[in-house]
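As you look at this complex, bear in mind that one protein chain is not there, while each of the others sits in place.
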């Protein structure tokens, strides 16, 4: 494969932007042609992320300064809410751009759901309709032909991979799903907030957004589609004192006579051929650190001591499979490249 | 109050032993008269725990070297399984000793349950029958007259304080309790194991003992007593990269027409006069770091978005209210001292 | 001792302010009568620092709202630069206030040095002249009669305690002092800055302020006084991924024939009677975690393999002996209370 695709990364001064740069520097086909970072425009990338000292990269620009003539594809790593205007504008100027957007802006197919959860009508409803939800292992075929892919959230990818498979198989009671999720601090982004200071979050753990987190809209959409009826799971996110990792401990009740071994079999079969999903042997429990820095998901299934119940555990790196890695995976699909290109790197443990 | 009680701490070279020393050094009535640590006998406490450099403390001894004549009360901070023999022997030699035992050995009133969970018959069944389960806020009156108190586990204290109150009030469905608990590393003790090395447990999180943790026996006992029928909760512990803290996120379903506000009211009423339990305003979520180093428990209640369900969160310091602090609280009760003596210290945050 | 002193804490929403509250809640003579926090005025302390939930404390006020009639003494925990105006004003309104100021504003006796290091003339030069530098173990007698005490910095306290003793004894070459210091993150305060986010500072270490840190002015002042001539040490601070602790590794060269054992003897003699300074046996190395949460300093001396050189290591908790604990110690001295009152708490380890 020798074609070179020129790529712009919007929002390169954030963590998912930097992670895209890290991954693309080892991608043989995608060439970083432009990097945007509004408030830090004019600075070198190595000034904002010193791990890139000595690496040849474009200077940070404002989005409007990017020359679209030289750009074939775009990764959007901008904050939620601001992205829909930017993407609309880019596609108006250059309709054949290929875009993978990492924000939440294009994830909800239902415009009413969007308005309800985000408090305002969607600003680019026709693009919203066009956008494909980029959970690769579930929507791979739709992604191949897409122009605009909405990269799923990190929490949602973690929970959806096991649960969509189980719901589609009719193996679990859709009304009895409890997702207790733990995330590392990079999930909160790089904006300076008191609550994210080292001294506020180290040496302790806490839940947040209890009962009402926006990721629920995304879960509702995908779980309902998988079950063929409306599903509302219970979802509680926690902040753990670590940089990377999402760890979802999921409590499910069997539908019918399926037991934990049956659920494990469904997952093992479903993901047998997937390069980025490992289903561990029945009873084995994953650890978030063992996928750190890689695009891997590890899933474990354990029987509860109460008959008819099981605990399903899923973990990934929120910046890789939960964001930038899955975005590259989506872009590979869009462009017809082998899906794993640039994502071969194993986990960094310890 | 001017009486002085001479105390021996068995197992002073472990974390709960050191925590007892820390607390007792500020206790006006309890005087540390002997410290045992079998494999480190003969060494100074400051050699094993350098935070005590310059503090006047007894040299570490073997248990059999302790002169019981000078001892009025004993804290047992020995490993599970070895304690029952030691305590039997001590009480045989000096029947009027007052003992608070921090191990799991005397927690299960049902000798069959003990044998089932621990794989061997109890070695001191008559003492087991005598022992009082020392969850102070629930069993206070029984503790006052006791000679031998079994100090509850750290996980169990965290989960039992909110759940016993809700079960006794008939506010929740006893068959639908899911406890997702996270602990700091000191809960695993000081024995050198590969899995507890810094590099193995930092920068990540993972569940362990999934589906089958021994703490379940203790939960079963107390929840069943509170509900008046057999209760088996789902309980999953996790190791988080922090030293101290237990954080239990508990998913409950209302029984009858009680909602989250009703549950909150039950807890707020129940613990209104308790010096070591704070029920936060409805909807507010605690953080484990805000009870670090103190004997406090913080409890929060939040409504789930699904009607009839709520999330109850409870947190404490596993070495204090989850172990050594509650042990001092129990000893104060046994001895007729004000319950809060020596436990007034606030949390160390940040 | 039964007298009660009414105290105001200015800047109670910062870490040193919260630490003062923690300490004073166990102080039998100092009563917290007012808490100021300009941007958070009107809020409850427990809202800003949830570890105080359930504790009876004054509501946060603006400084100008504090009724000075009810105040006997003040702790200033405000940012550097703003303090000198505030203290001037308070003393103008109530000249008999006793003040311990934790900022850097009154630490430099030399007004020219202040102007040089801080880039502007001092705004309260007469108070600067009056202020006593509150390194208790060195300037205890001057502090007793003082109205305004400048509490030393955390880095400087750590380095000055061993070095002033060695310089006064003429034991080391004043031109060959290298101080390599490591601090926990709370030393950087609670203001939200990108560089202090968990993800920016965990899992790594780095130096900052290399060659030019403002603490050097304070070191110069005290070291020169101790040596009787101008001294400029080399000082390099580092940020380590931990909440609390200063750890100074100090490289010295002997003056004359003193060796490491001789230096150790000087320090051991000098601090033999001090309640808050422990000089470890020769060759033994302290750890910052063993003084966490306490007002203790631990000092170790080790011979270098090169004759005539030694490594002196000093460690303390930057929020206690490095700030709020030493401030209480100073206030006790000013008020004629026993110096250790309210500071008896041992270290919290692990």
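As written, the chains take the letters A, B and C, and residue 1 is the first residue of each chain.
Methods note: a contact is a pair of C-beta atoms (placed from the backbone, for glycine too) under 8 Å apart; a residue touches a chain by one contact, two chains touch by 3 or more.
Just so it is clear, the structure is predicted and the values come from calculations on it, not from any experiment.
Taking every chain of the complex into account, the absent chain touches A, B, C.
Note that of A:122, A:139, A:244 or A:270, the residue touching the chain absent from this view is A:244.
The omitted chain makes contact with chain C at the following residues, 178, 180, 182, 184, 199-200, 202-208, 210-212, 216, 232, 234, 236, 238, 240-245, 247, 249, 251, 285-290, 292, 302-306, 309, 311, 313, 350. Chain A meets the missing chain through residues 15, 18, 22, 25-26, 49-55, 186, 202-203, 243-244, 278, 280, 286-287, 289-294, 296, 298, 319, 344-350.
Chain B meets the missing chain through residues 15, 184-186, 190-194, 196-203, 241-243.
We adopt the following convention: only the chains that are shown with their structure count from here on.
Ranked by how close its mean Cα position lies to the mean of all protein Cα atoms, the top chain is B. Each chain gets a centre from the mean of its Cα atoms; for chain B and chain C, those two points are 36 Å apart. In this assembly, the C-alpha centroid of chain A lies 46 Å from the C-alpha centroid of chain C.
Rounded to whole angstrom, the centroid-to-centroid distance between chain A and chain B, based on C-alpha atoms, equals 39 Å.
Among the residues of chain C, those touching two or more other chains are numbered 15, 186, 202-203, 243.
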